[in-house]
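Mind looking over this structure? Questions follow.
Every protein chain of the complex appears in place save one, which is left out.
And then chain A:
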Amino acid sequence: MPFINGSGSSASNEGLSRRTLLKRAGLAAALVPVSGVLAACGGSGSSGGGGGGGAAAAKSVPLPTYVPPVKPKPLLEGSAQGVMDVYASFPMDGPRTVNGTIGDGSEFNVLIMTYGQPSPPVDQSPYWQLLNKELNLKVKPLQVPYADFQTKFPALVAGDDLPEFVSVPLYENVARLPQLAEAQFTDLSEYLSGDAVKKYPNLAGIQKAGWLNGYLNGRIYGVPKSDPVFSTQIYTKTDVIKAAGANPQPANLQEFKDLAKAVTNAQAGVYAFGGNIADFMMMMFGVPNKWTRKADGTFVSAWEHEAFVPAMSELADLYKSGCFHPDTPTLMTNKVQRDALFRSGKLAMLYDGNRSVGIVADDKDVVFDIMTPFGKDGGNAVHWTGGGAYAMTMIKKTTDKKRIDMFLRVLDYIAAPFGSRESFIMSYGVEGVDYEVKDGVAVLTTRGQREQDLGLAYIAGGPQVLCDPQGAPGVDQLNHDWQQKVVPMLLDNPAAHLYSETFNSKGASLQQQMQDAITAVFLGRESASSLTAAVQKWKTGGGDKMAKEYAEAAALAG
């Protein structure tokens, strides 16, 4: 991972990406895929659910009551299935959703995972100063770069150095998160369960799918940052594809292979792909989302699905045919370089999280489209949904009710919905410094983009919207249309939010084993048939136990 950090990303790329990421706040999906979507999403799904087992059996409480937030009229309406609302621009005179003083002037030490450079220090950041004033707190983020998170977080836990408030990105697959939550963090049930959440109206605007991630053993430990249901997309560089005389929207596997072959031109250094597209292939072949729950209540892993090995065999053939960039083995974990190759037309297609659309769209000269998924023989593919939340934010164990209330008030502010005054402040900062108004539309300045690296917007929030007035024209509409086409293909993970002791303790290493086995097949080091043995090893190593535990948990949940 340090390689990603050290390989030097251009400043402009970072600036662009950061802005959109923050504006669309969340970005989880943007970085998840390619090196390990499956591992990541499996984690976000199940690591949160269920319970740690060991805790004294406190009474199970209902989830927070959902009160839909008041929203401005969107340009394009979203849907209950997860299609996001589209707005032309951010309303600048939105209503106030948080009243009264929030903090007590004390320090707010919070762990946040960040993606860009560290934010400028508070005395040089009017944005940070404004938030301090708004929250009446001294916000002190402990910023952990995403490339270091897997090392830094366990070290903080092991050294008992976690700050008072901690935001954990769920896709990072932190080992034993439920146990950690029960051992070290405050049970928020009495403040959030049922109608109690209405005291914090913006938190009440977070949907059930988000809350389930912080719901352990029937108790509520964390406040989520919601994530869209869509996981990954293939971006097509239409100008490169058209120049090669190919069709950027294939309808089946054969056409997809033709496209990959047609755009690849090794002499010119142009390749179809630059990373692993294993998940895309699996979804094309109809491989289920991590698990299938059969009619008799038993759980069967997606690895055992009959289409898994054939899908990987096709993937290996594609790689062998030479349409992947020669640096693919390293590009798999180097998102910055992959993005740059796509922008410069050296990759005709980019498989990435659905929020990457913002990163791509930021460069207005990039002509691109989003490929609609398709089944291998035509028709629909399946599209795996995520776990419903990007991150979960918790407070260290305390009995200080005032402190807990203040924590929730802060999150209530941060979770203010699109269109509100607070949300505008979170996204844009100080006028004249962080943003300027052009033709009635707020436009972030470079400085504003830099100062948003504070990362506070990542830690709590309800449904997100599509609003990228600074991106390529029509990009929101493009994404909206894509989402509508994908809705019929959405497929949930039946084990999401179910608790499995084995997944909790061994899930991360088991997923890594499978990921390594897939990578070996993809890059031609092993034959596709080797996966059968790998799956067997996965099953005996803990997969079978997980299936059993999920079945029990599902039966219990009804």
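In this text, a contact is a pair of C-beta atoms (placed from the backbone, for glycine too) under 8 Å apart; a residue touches a chain by one contact, two chains touch by 3 or more; residues count from 1.
One rule holds for everything that comes next: contacts and distances are computed from a predicted model.
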(Q) Suppose you had to identify the omitted chain by its UniProt name; would it be "RNA polymerase sigma factor, sigma-70 family", "Bidirectional hydrogenase complex protein HoxU", "Polysaccharide ABC transporter ATP-binding protein" or "YciI family protein"? (A) "Polysaccharide ABC transporter ATP-binding protein"
Q: Could you tell which one of A:P72, A:G218, A:P329 or A:G345 touches the chain left off the display?
A: A:P329
Q | Contact partner of the left-out chain, one of A:P154, A:G379 or A:G474 | A | A:P154
Q) Which of A:K208, A:K364, A:K401 or A:R525 sits in contact with the chain that's absent? A) A:R525
Q: Extract the touching residues of chain A with respect to the undisplayed chain.
A: 1-3, 5-7, 35, 150-151, 154-155, 157-158, 160, 175-176, 179-180, 183-184, 266-267, 269, 325-330, 332-333, 505-506, 508-509, 512-513, 516, 519-520, 523, 525
